[in-house]
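Quick one: structure below, then a few questions.
Only one protein chain is missing; all other protein chains are in place.
Here is subunit A:
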Amino acid sequence: MEKKQHYKSMCRMCNNHCGINVYVENGRVVNITGLKEHRWNHGRLCVKGRLGVDLVNAPDRLKKPLKRVGSQWQEIDLEQAYDEIAEKIKKIQQTWGNRAMGIWKGEAVGFLTQEELARRFAHAIGSPNYFSNDSQCYVGRWIGYALVSGTWAEPDFANAKCTVIWGSNPPYAHPNMTQSILQGRENGGRLIVIDVRLSAMARQADDFIQILPGTDGALALGLARQLIRDDLISHEFIKGYTHGFDAYADHAKAFTPERVEKETGIPAERVVDIARKIGNARPKVCIYAGNGLEHHENGINNVRAIACLDGLLGSLDEEGGNFIPEKIPLRSLTLYDEKPLRHLGPIGADKFPVLYDFRQECHTMSAMDTILTQKPYPLKGMVLTGANPALTNPNSRKVIQALKALDLFVVRELFMTETAELAHYVLPAATYLEHSELHTYPVCQSIGISPEIVTFPECDYDYMFWKKLAHRLGASHYFPWEDENELNQWILKDTGITVETLFDHPEGFKYKSRHFQKYKKEKFNTPSGKFEFVSDYLKGHGYSHVPEYIAPTYMSDPNPEYPYVLVTGARKLFYCHGRNRNFKRCRTAIPHGEIEMHPHDARQLGVDTGDVVTVTSSVGSVDIPVTVVPHSHILPGVTQITHGWKESNVNLITHDDRNDPIDGFPLMKSVEVKIKPKRQEDGE
């Protein structure tokens, strides 16, 4: 028998990229454990991490290229599939123009380079239409923060005197972040959790602030008012490095604790109390904004209002605050400078120019309309890798209809997902254990590399996939590297670091030690070069220059037909977005979706845990079992459904066309719904 081989790599079962040991026996991955020396996770690995073994060896993994023939799948030779796909792409682009092709990057299979490769490919074949799930996750916070300070800084929890976890549940969303948060608390820091639900994180909070969905901007402005009034602000920072303080302070003035109570449901005296606690800890205050703040009608401005607190407190780029990581000079693969294509009208950039300006993201929600209406121009083909929009984009019915209407839909995947089922070609992808890719850890200012540990013959890795297509489409000069090792070397070229060095540093190679208050020497990456309490750029686009607060519709204009408000997307152990539902072991632990409900609401509806209800919004309906949670977990009238369940897909009822006007994020977290018990006789 062969000896067990040991590799050191990075986990990709969620976005944390914990360091891992991978053990291989007879060419098969047999175990994954936490890498002791790794800077991020220090040897600890959540149960999802171990599931990498299930992922790579899954019996239902796609290993053969498939082509749809009528209603059947037919196996097809890999190179033949590339040939046919390339031919079809050519035909679409010749008939409808280059921009009629879209490229969609998921995040399921790779690390740092997967995104830039997809962006590069889109531009290499002359299309500005690069899509990803980022137009409805993550980027909303990124833009909110970047509008204020030019970037989204990284939390230095371990050194914070006061940590505020706002709309995030790290134990399930970014598991090993929990270590540093609680390290900070062990070091004497206070932990404040602001959330709609009493999350796992909230169980350790010194102060848990339960807020009504989508009202966070009012609280942030209310805190600002208190901090300014009680003079708990950093005059030095405000005076020297900020823009628009007076207008912002003036705007915040209206948010008295009483008004905040009315908007957010948080008692006025708690607002006063929290503001004092945060203010007294300045500048070592670490405010972390989570995904709970996105997916609202006023999402970006709510995030901006929170981002502004860093400026008031002087906690930006401070030890124990939100510090701005220094970048490593990696070479970029994108072609935005070399071959800008904005004149071709990237989808969504007309309606949501800020989204494109800041992130060069096209708008996936608008893409569905474009496919269906051919407006403003035809979008006829899509190549999608490692994403499942049929389950994770809002308004699933429309998504499925649109993807089905494409002339060419290619999906590169690990499994036959709900999205892959709609494709004309499905190509098998390589997992994160099957190829070598770089990844940075901004918070540790370190960089790592994954080794190729096992391979499967027809499962090409990202670079190979794009390269093979590009070579057939006359774009080979954009993909000149023989393989990903050459590519990695090219990316690293200007850093002075070699691939070998990275393999010698599985703990993450620290490229620079941290420095604070860099703004004293360098400007902020904003139009004014300062920290922007107000944004003239936004004003130029016709938006409010201050982070204005607009109450969610369910508050400002309640509709008696839809008396409940539904939050979606809370994270659960074992599951990362739409993934892992096909692993049997996970189903033993968490077998199905659920709607979380307050005992009072359950009583009124006459339902108990396990009973099935029909939840209806103006978009559609979904049937789902109830879980009655303890009183303190959620407010009466508020409910929560986690996405990613095919059998009870909550995105059948979320809105694709009610968007934050600035970044276009869809309304998925304060959805007005009605709930009816599903009686036996109603069901089939």
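We adopt the following convention: a residue touches a chain if its C-beta (ideal position, glycine included) is under 8 Å from a C-beta of that chain, and two chains touch if they have at least 3 such contacts; residues count from 1.
Operating definition for what follows: contacts and distances are computed from a predicted model.
The chain not displayed here is annotated in its UniProt record as "Fe-S-cluster-containing dehydrogenase component", chosen from "ABC transporter permease", "Fe-S-cluster-containing dehydrogenase component", "Serine/threonine protein phosphatase PrpC" or "Quaternary amine transport ATP-binding protein".
When the full complex is taken into account, the listed residue touching the unshown chain is A:R44, out of A:R44, A:R68, A:K510 or A:K646. Shown as candidates are A:H6, A:R28, A:K63 or A:R203; the residue that touches the absent chain is A:R203. Among the residues A:P171, A:P428 or A:G448, only A:P171 touches the chain that is left out of the figure.
In the full complex, subunit A touches the hidden chain at residues 33-34, 43-47, 50, 171-172, 175-176, 178-179, 182-183, 185-188, 200-201, 203-204, 573-574, 585-586, 588-589, 630-633.
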